[in-house]
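For this view, one protein chain was removed and the others were kept in their places.
Chain naming follows the written order as A and B, and within any one chain the residues start at number 1.
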Amino acid sequence: MRRQPFRAAEGGHLIDRSEPLRFDFDGHRHEGYRGDSLASSLLAAGVRIVARSFKYHRPRGVWGFGPEEPNAMVTTGVREEARPNLKATEVPLSEGLEAFGQNAWPSVSWDLGGAVGLAGGLMPAGFYYKTFMAPARWWYSLYEPLIRRMAGFGPAPRTPDDAFYAKRRIHADVLVAGGGPAGVAAALAAARAGARVVLADENTRFGGDLLRAPGEVGDSDGLAWIDTATAELEAMSHVHLLNRATVAGYYDHNLLTVAERAGEEEGAPGAPAMRLWFVRAREVVIAAGAHERPLLFDGNDRPGVMSASAAGGYAHAYGVLAGRQAVVAGNNDSIYRVARLLRSVGVSIAAVADTRSGGDVRDLPCRAGEAVERVLGSRRVRGVLLRRADGRAGDKGERITCDLVAVSGGWSPAVHLHAQARGSLRYDEERGLILPDRAGGANRSAGAGAGRFDLDGCLEEGWAAGIAAAASSGHERAAGEPPRSPDRNAGEAPVFWQTGGGKRFVDLQYDVTAADVDLAAREGYRSVEHVKRYTALGMGTDQGKTSGMAGLVLLSEALGRPVAQTGTTTFRPPYTPVPMAAMASGLLGEGRDALRRTAADDWHEARGAPFTAAGLWRRPRYYPREGMDEAETIDAEVRETRAGAGIVDVGTLGKVDIQGRDAAAFLDLVYANRMSSLKTGRGRYGLMLREDGRVFDDGVVMRLGENHFYLTTTTAHQHEAMQHIELLLQTVWPELEVYATDVTEHWFAAALAGPGSRALLERAAPELDLSDDAFPMMAVRAATVAGLSALVFRMSFSGELSYEVAVPADHGLALWTRLLTEGREDGLTPYGTEAMGTMRIEKGHVTHAEADGRTTPDDLGLGRMASAGGPAIGKRSLELPALRRNGRQQLVGLSVIDPEARIPPGCQVVESDDMRPAPPLGHVTSFCYSPTLGRALALALVENGRARTGQTVYIASPVIDLSMAAEIVSPVFYDPEGTRLNG
Amino acid sequence: MLLIPCPFCGARDETEFAYGGEAGIERPADPEAATDEAWTDYLCFHDNPKGPHRELWFHRDGCRRWLEVERDTYTHELGAVRLSRP
Partner (left out) sequence: MADETADIRRSALAGLDLGSRAGGAGGVLLAEGAAREGFVLRGPAGDAAFGQAVEAALGAALPLEPGEAGGIGADALLIRLGPDEWRLIAPLSDDGRLAARLASALGSGPGALVNVSSATTVVAVAGERAADLLATGTGIDLDPAAFSPGRAVRTRIGNAQALVHRKAEDAFDLYVPRSYARSFWEWLEERGREFGAAVAL
């Protein structure tokens, strides 16, 4: 047997016969040519059953030619290379390609699930909703596995996809979506006018419908004209041409995504599997073409029933015979063109059935006024029953033997992009077309996508759209004469959808029949959106490109109302499926959110510190020690710091430089407590409120000069605090002369803490007088520390005598290592965020766990700092009744009796231990084991907490059956008098 | 994704900006003198129209200015855009 029995001896402008390619389909070896699609090569090989349908597992063949394909769903590759849910019409043939038909086990031609089809109407509309209702416990054990095996598409790959997916941004004056005659004319006109043009088309080459059927432009072959125009465009530096590239989504302000199947390009080794383009275009020309509609008749899903233009296309573009003997049936003139194309490659034409009464053409076996009533044959087409299209009684019809039924129900303009852009649609009753109406953005539709089906009309409209789009984007150079075509036959199709009864499929991919749509209407569904979801019509990967219009007409008929009143479902991007991997490309791991590292990060990493995330930063949690577990190590870091000296990386804190004549006055407005009274060289703890009175951020404000301040923010609020400050400066008090600069990135800082920190710093900064008189608490000095120019602040988060040393970040690692070297003999201990957190809980200092966006200064025991009223942000709100009422949750300490206790985060605080549901008094915000005090400590927000001091409450978590007694105490567990701050 | 014509930087992607709520809300000059009702009004009762809306956007990744943007909340069409503080 010949290896390509259905390949004509010659013809096929897309294939290169000098390069045969071998491929496997469902384990059988076949052959095709370079340039073939998987669909065309399967047809050439005589493979007719390509997949099984979703619900009934009926055998299915190739229906279409491109992305509208509902049937021929395949998986290519195996294991980690597997790519499920591809349309065979869109998979280019390559040497050694392995492909598998979907929805069938063990194979598409012998499928056990197909038995479902024998049972007939087993799965009517709404099947899922009706069947899998109860009992619920059957869902996991029975229904779900059953559905997963029976339904669903190809299996998802189980291993990560390590192919490279690219992304690229491009700006254009004019994006032309679609490279058929209208699109190429538009691109040429706009480019000649001087506009920056991007032309994107889903096929391997431009030409659109001219790829499927010959046409004339000027006095030459249409494709030749396309090639000439393409060459001219290619030579222009302001034009970007994209083949194998589908304009998939149309988003706000003319941002469009284009999915380019870049990996398929020949001679592009290492090319990404896909490149997702983001095109920001001033103007868009939508020349997206049209999709051929099916006709509804019994068995219209059988392998061998095919879109007429696709059958013609396989003949013209690939030299492939989609059958030996064809019946061409339809309701418009295109069927005659298709019949002649089929005949030209050797298909014998058994009949051309035209539902209209006219249209008789002498060179073809025409059957005017006739339509297909039923397909004969179960696994594939063996013939058709033709009957009078007007359904006259007594007509028994006539059986005609054939193995191909090429059908055309007219054309549906691809209005998807127009509609995605929120353009409105109108229904042309006479022509049975849904057409673009008012544009929803800077775009215009042209050609078949706008309802112009003759070649001359497409060229004319495309050209005009290109000229207009270029002009709208400011380019009006003369573009010359528009191309013309003698083909002015518009090929209008009267509305005609269905014949007879039986299994007439509307949505081939999701197995939705005409009866299902009827049933949905009878069951009371009125909205087209509801019918879509109830029946699954149009929900497949083809998104109803072939089925949408038929479904709409059937529903309107069933409901007895005009199509225009039924309306369409919402068109949402993408137009064709785009792999998640392409969208996620560049956004995985640190690609989306950078990992921020301090200047000492390399040292932490070298010491093997595990890291914790703090916003985008990573911070060392602790420094592992030989022979000690995590808890022991953290305890040791705390003990050694409190007994001697410790050092911690605080480079992540936000830092802001404030300058200007009104700097002090401004800070009085930003902070709840006064800053203008600060003396130069001194600092103060500051509390920033939101305007609603809740604590927003806290930090230290240092006065470096009369009009110069340096302030810190929490690590988490670096950007928010700057944004807040700029908002106030630019919108509330624009008259103030203040300049705020984020200097977080410039400074590295380390805190030295513990009674030994003074002696250590004295040695590192010999010229600095560290006596309490010369350098009191909350003072700031410029000094040379460890040979580096630095700012030194005396402040404390740990509760110990403590100094923070800041240097430019380029010197950060030097400072860190030099201080550690300097402190070696003092036993200077580096400590991480765990020890830091333990020490701050021991001291009752708040972090975001307590200042959680709901708490006021008073809630946190900081009411006195914000006591005086004033114009500062948030102060007025503190006087509102809701913020002053009795019963607010207040910060307290919880002393847990059991020293071994561990409290998971999020526990509730309740009044009794009976574990009955009860409104909680509050919740635990922070917890630690205190090595200093030898017991477990917690901070909590508790209703009227301060008044409950001394009471016993219970820390409860019903989830883990925990109820633990605790005493409410002051949140300052350690050194409440603050004597240790002096060393 | 919106394209916001920053008066200083030119048209930039929405992702360079942070949203800041309704624009033009006047802060009471003397908060202490404001009644609870007037203050709460200022604080909480903002417009949320379907249609034209004046709002604040911070050009975080550009000129770091707060912009006043007229945006139709339904169509996303933008009207005048100006710097909050010229």
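Here is the rule we use: a residue touches a chain if its C-beta (ideal position, glycine included) is under 8 Å from a C-beta of that chain, and two chains touch if they have at least 3 such contacts.
Here the structure is a predicted model, which means the values were calculated and not measured.
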Sort through A:Glu95, A:Glu737 or A:Asp914 and give me the one touching the missing partner chain. A:Glu737
Touch assignment to the omitted chain, from A:Ala166, A:Met236 or A:Ala515, lands on A:Ala166
Contact with the hidden chain, among B:Arg12, B:Arg27, B:Arg54 or B:His76, goes to B:Arg12
Of the residues A:Ala9, A:Ala156 or A:Ala594, which one touches the chain left out of the display? A:Ala594
Check each of A:Ala450, A:Ala786, A:Val892 or A:Ala956 against the chain that is not shown and name the one that touches it. A:Ala786
By the contact definition given up top, give the residues of chain A that touch the hidden chain. 164, 166-171, 196, 270-272, 278, 280, 586, 590-599, 601-602, 605, 616-617, 657, 659-661, 737, 739, 741, 743-748, 786-788, 808-814, 818, 822
Which chain B residues would touch the chain omitted from the figure, given the whole complex? 8-10, 12-13, 15-16, 60-65, 83, 86
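To be clear about the criterion, only the chains that are shown with their structure count from here on.
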Under the touch definition given earlier, write down the residues of chain A that touch chain B in their complex. 251-255, 280, 422, 440, 691-692, 719, 723, 726-727, 729-732, 734, 869-871, 875-877, 879-881
Along chain B, where are the residues that touch chain A in the complex? 1-3, 18, 20, 23, 27-28, 30-32, 34, 36, 39-40, 43, 56, 58, 60, 64-66, 75-76, 78, 83-85
